[in-house]
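Next up is a structure, given as structure tokens.
Removed from the display is one protein chain of the complex; every other protein chain stays in position.
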Amino acid sequence: MKYNRTIPSLALAGALAVASVGSAVGQDDEQVTLQYWAWFPPLPTTEKMIEAFEAANPNIDVEINVLESTVYQDKLPLSLAAGDALDLVAVQTGAMVDQVKVDLQPLEPLLEEYVGADWADAYAAKAVDQAKQLADDGELYILPVGALGSVVGYYNAEMFEELGLEVPTNYEEFKAYADAVTAADPNLFPVVFSGENWFQDEILLTLIGQTSPEFFNDIRYGDGRWDDPAFIEALTTYKQMHDDGIFSLDTIGIDYGGALEIFYGGGAPILLQGTWEAGMISEPFRTENGIELAEVGLMPLPVIADGGTPSIRSFIEMGLAVPANSDNPEEAMALLEFLVFGDGVDVWAPTLSFVPARLGYELPETTLPTEVAQESFATLSQLVQNPSSDRNNVSAFSAVVGDGIIEALNGADPADVAAKLQSEWESGRYIQ
Amino acid sequence: MKILVALGSILLVMAVVWLVPIFSALNRSLVFNGIENYTSVLTEPIGGIHIWQTFLNSGIIAIGHATLVVGISSLAGFAFAKLDFPYRNLIFYLAIICLAVPGTAVIVPLFRILDTLELLDTYWAVILPETALTLPFGVLLMRNYFGNLPDTYMESATIDGAGMFTVFRRIYLPLARPAIIPLGVLAMMWSFQDFLLPLMFITDPNLTTAAMAVSSFQEYLSFTPDNIGKYNASLVLLALPALVLIIFGQRFITQGLTSGGIKE
Partner (left out) sequence: MASGVVTGGRGRIRTALLFLLPLALFYAVFYLYSFIYVGVASFLNTDATLRNPEYVGLDNYELPLTHDRFYIAMFNTIAFALVAILAAVTIGFFLAVVLSTKMRGHQFFYAVFFLPALMPMSLVASVFAVMLASRFGTVNEILRFVGLDEFTQRWLGDPTLAWISVAMIFVYVIGLPIMYYTADLSTINISLLEAAVVDGAGPWPLFRLILFPLTSAARKTIILSILLGTFRAFEIVYLSTGGGPSGRTEIAGTYLYNFATSGVNVGYVAAASVIVLLIALAISLVNLTLQKRADARSGA
């Protein structure tokens, strides 16, 4: 959904430019208009970020174009290839980097020139490594604003108190928790989540990561296999969790928004989702967005097998890049600096969608007023910054894995499912 | 008499069943914030443009689309039905087969075509490809309908010395009203609901269409209660033109058995 914020017209800008040529005032007098494209954060947050930037930089106007993610995947490469003069674009941290890097400027020279030679001191090294790794020439084309991951649990602290529940940390506690919830009200979901295929994949990989942290990285970057015993075992346990009443087969028909609706409406004490939804642990966020829950906490998934540790998969997200066709690299970098290192962080960080890559950033006090919120945020940061594997999905294949999981839930044998997935992975349909 | 009562009750039961989803939709549109969903969708600008402006854009595109589709389909349908030329049936079927072409399959080449023609970011960027995608259906409908009309008028008219175009315009076109009107209506409705083509081909926010605005409420990873409510409400609003059309235009769409019919 595009949003146009250019003040009046190019004519006015042009007039100003012409007028300023003759004057002897400083070189930043000309009005510059930047084209900024992204798919995230949602428009209202993006608008706020840009408003703050424009206020601090009166000579720069920014035209925002925020599109839905899958449309963005098609439109950005096409527009860049068609030669559109975009100035700053957000790039999805996956296959898109290689796809569009030919249209982007290498960032390190720009960072050194416009942000400062010591820019890397204020930035998470791991993020730089992951970003470079996405380009097959190892260069830095994108600078991610932060990282996010999945799967975590969000719990309705008020409901927990009412029903006398405690945050479960292992299988037995999880089962006891589910029994208590069902006893209190059979209509409640002990745990609600979107049963869509890609999310099933996320859940299972998170569970596997508790005992075999390298599992996904091995498959993604090496020659790991889906029919590995770790996968089969986790899938069997996952099925068991449904049989034991912890999870419900009713979640299979629920979509992303549906699960959130149920949680917000008090239909389940625990919701499973990614860390990008973490805004809900912050009271100001809840109030602003109409979430009428008194308190929401964040918890890792309980450890389902002995000897495991709570973990998630995480990865950098939303890399900012400067297209080669930009006529305004200086201003584009000013926007980039604002969003990644500067005051822009104060706008998007409190939404808690990303854990900032900028080092040493502290959230404003009002964001996390309660102890539960602060503890939850500490858990969040710890999980995101210490992932088991990279959350670097091959999206079409996540759906296939999820479909296999659903088949297992509907009665198929996990070993068969795993074997099928492995042969599908080898088919060449997903990665060339 | 008994048959009529039986029929009537069957009809009533079916109508109730058919109405359940509609009530469900209305119910969903009031989730979380109630009627506020509607008021905020209708009054708050979405990214700088008001919802009624998006409906206006959609309307312009829809009319353009429907006009082109009806015009071109009638001409072509008439030719396929009433004019005799070599390979007529073959060409017709080749034209119709394009009905099976999904939009997603050709979205990229369409983008490049429009880019080359420098039509991106205009109303035409949506009207023209939409027309192309609807034409196969329009031609099918018009050709079958014209084929149903008797040839007798043709013969008498040409004997009178009228050119074929006059025959078409004065005689067959008016007769085709029962097909043209539904076609036009359908074309407008489809255009209204289409969001894929506008999303890909339009970037200028002032040209945002209603369907695009609706899908903006469903932005990736942004499912706050406010958004969910507004999304559902805006979906219902998007259905409003259909409702208005049916209530006021029904007379034109449905012409029951009339004594003015021409089939003997």
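Order of writing sets the chain letters: A and B. Residues in each chain are counted from 1.
Just so we're on the same page, a contact is a pair of C-beta atoms (placed from the backbone, for glycine too) under 8 Å apart; a residue touches a chain by one contact, two chains touch by 3 or more.
As the structure is a computational prediction, the values presented were derived from the model and not from experiment.
Considering the whole complex, the residue from A:Glu30, A:Glu139 or A:Glu407 that touches the absent chain is A:Glu407.
Here one chain is not drawn; of A:Asn197, A:Asn217, A:Thr237 or A:Thr370, the residue touching it is A:Asn197. As for the chain not pictured, it touches chain B at residues 3-4, 7-8, 11, 14-15, 18-22, 24-25, 28, 71-73, 75-76, 78-79, 83-86, 88, 91, 93, 95-106, 108-110, 112-113, 128-129, 131-132, 135-137, 139-141, 144-145, 147-149, 158-159, 161-165, 168, 178-179, 182, 185-186, 189, 192-193, 195, 211, 214, 235-236, 238-239, 242-243, 245-247, 250, 253-259, 261-264. Listed here are the chain A residues that touch the chain not shown: 70, 73-74, 77-78, 80-81, 95-96, 99, 102, 187, 189, 195-197, 248-250, 252-255, 258, 262, 267, 395-396, 399, 403-404, 406-407, 410, 427-429, 432.
Heads up, the rule we're going with is that only the chains that are shown with their structure count from here on.
Contacts from chain B toward chain A in the complex involve residues 31-33, 46-48, 107-108, 111, 115, 199-200, 203-206, 208, 212-213, 215-216, 218-229, 231. Of all residues in chain A, only 1-5, 39-43, 47, 64-69, 71, 74-75, 78, 82, 256-257, 260-261, 264, 276-277, 289-292, 353 touch chain B in the complex they form.
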